[in-house]
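Step one of this worksheet: look at the structure below.
Only one protein chain is missing from this complex, and each of the others stays in its spot.
Let's look at subunit A:
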Amino acid sequence: MTEPTLPADPAALAAALESTGYLPDEGLATAAYLALVMHRPLFLEGEAGVGKTALARALAEVTKRPIYRLQCYEGLEASHALYDWDFGRQLLHLRAAEAAGAAERAEELEASLYDRRFLLARPLLQALEDSPSVLLIDEVDRADDEFEAFLLEVLSDFTISIPELGTVRAQTPPLVVLTSNRTREVHDALKRRCLYHWLEHPDFEREVAILRRRLPDVTEELARQVARATARLRELDLLKPPGVAEAMDWATALHALGARELDPDTAARTLGAVLKYREDTDRVHALARGALFGGG
């Protein structure tokens, strides 16, 4: 597979990402650029909704690579991450061989059973086979220690050995993006393999730009008001401070209601798009709403 030329420097990558609608700041653009050229996994940490997963998708778009996503959860096993055998089809094959009366010897029959066509590739194997690709390992903090150790092995040499078939090696290492919401401390050994970037909520101007870019129908005025109100909500010490995703949901909700600007009344009606805890809603209601959402 021929690889389109990679961006020459972080600024070029930032520009390319912007053309897909993802607006990175300088640090994030540098992180992504280094991950591309150094073939190092990129470990992204930050509050939920700051755009960690979206970056992987945007990078796939920019580099024109296929993206494979592995969602982590507790108890995630290698067979769900790497590969599995298609047992149903293996048995059918066995029956068919019998019915055809093929006088194969047992070893041959067995060898034919562990053929590539009976192998179900899971995200990690897919990403290596289809490399260059983008591999998104989402919420790695949800998987358990054993899986982390296993991941370490795969990410250090980008090979997977399948006992029955042999070793799969990626020609070009995939661009790996790991995300974590920091529900748990991820092992240092894994972090050491990666470039580490802590993602912050975007600043005001960037957030307005993101809203404008993603929701072209929303007026500039509404986008600015939503960004400002979201920023204020983030200062309130809420259980779940709203991320960019919530700001976008909010702007979409307001736009759907035909609101052209954010006034205390429409804000109160659409607060469910931004706040996800009753305590937070109560808190915001208790505060002077006018002070939060009123004015320009």
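Things to note:
One rule holds for everything that comes next: contacts are C-beta pairs under 8 Å (C-beta built on N, C-alpha and C of every residue); 3 or more make two chains touch, one makes a residue touch a chain; residues count from 1.
One rule holds for everything that comes next: contacts and distances are computed from a predicted model.
Not every chain of the complex appears here, and the one that does not is recorded in UniProt as "VWA domain-containing protein", selected from "Dihydroxyacetone kinase subunit DhaL", "Sugar ABC transporter permease", "VWA domain-containing protein" or "CRISPR-associated exonuclease Cas4".
Interface note: of A:90, A:219, A:266 or A:281, the residue touching the hidden chain in the full complex is A:90. Summary of contacts with the chain left out: across A:65, A:197 or A:212, the touching residue is A:197. Interface residues of subunit A with the unshown chain, by the touch rule above, are 9-10, 25-27, 30-31, 33-34, 37-38, 40, 45, 73-77, 79, 84-85, 87, 90-91, 94-95, 97-98, 106, 109-110, 113, 141-142, 145, 181-185, 188, 191-192, 195-198, 200-203, 231, 234-237, 239, 241, 279.
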